[in-house]
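Every protein chain but one is kept in place in this view of the complex.
For subunit A:
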Amino acid sequence: MFGITMAASGDEFVAPGPNSFDFDAVPLFHLGGLAVTKPMVQLLLGALVVFVFFYAAARRATLVPGRLQFAGEAAYGMVRNSIGRDIIGSRDFLKFVPYLVTIFFFLLVNNAFASIPAIQFPTFSRASMAYALAALSWVIYNAVGIHKHGFIGYLKLQSVPSGVSPAMYPLLVPLEFFSNILVRPATLALRLFANMFAGHLLLILFSTGGLFLIEYGGVGYVAGPLAWVLAIAISFLELLVQFLQAYVFTLLNAMYISGALADEH
């Protein structure tokens, strides 16, 4: 019904799509021939926010913490203890804590950009940026495993399941290799990218759709505000997703590292 009346109005609603995430055509500025787009600036801004917060919190760290230091310690300690120590184990976790802390808060801030007014774009809905972090994760956990077990030992650890009769090896070894070595970076990247992409798409759809309906008038005066209410609800859902995706990405990193460090199981 809407379709018919809308078509009749002649003012076509342009649904948000991949175009909404394409900033190549609208660079913010040019830097020596390189078109600097909004997500790139966000990436830098996110890193800056994370560093400034932690540096300010840790700069004059004292035995009895002040407010800022307490907040910094709580944030750092959450990743350090509940992700790093609990997953990797108290023997090896300490040297991975900076990596896990960095990745969690870098992702958290960049994801949160989707909900921060005047920015309102999740940096990692740009797939290439998610690819980069996933690729780095892949390099790190494999390097950690190879460093500990040697190349052959590591391949054996990741590919040959224990407690299975050797008759099953021809079937299981390629599968394990596939899932542990090849698929992991892809799932890491796509999980992050797709969540951010879809969430942002939904938000655009409901807010621009609501605007369109109200401008259209008639039944749109009821449906438009309803769409905006839904947009607000989805915004809250997105806040949860933003945190969750940062957490899951970091947690999986810790689990992959822990798996690579594991003794023969």
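Convention: contacts are C-beta pairs under 8 Å (C-beta built on N, C-alpha and C of every residue); 3 or more make two chains touch, one makes a residue touch a chain; residues count from 1.
The definition used in the following text is that contacts and distances are computed from a predicted model.
The chain absent from the displayed complex carries the UniProt protein name "ATP synthase subunit b", chosen from "Metal ABC transporter ATP-binding protein", "Ferredoxin-like protein", "Xylose transport system permease protein XylH" or "ATP synthase subunit b".
Those residues of subunit A that touch the chain absent from the view are 14, 16-26, 34, 38-40, 43-44, 46-47, 50-51, 54-55, 57-59, 61-63, 65, 69, 72-73, 76-77, 80, 94, 97-99, 101-103, 106, 117-121, 125-129, 131-133, 135-136, 193, 197, 204, 207-208, 211.
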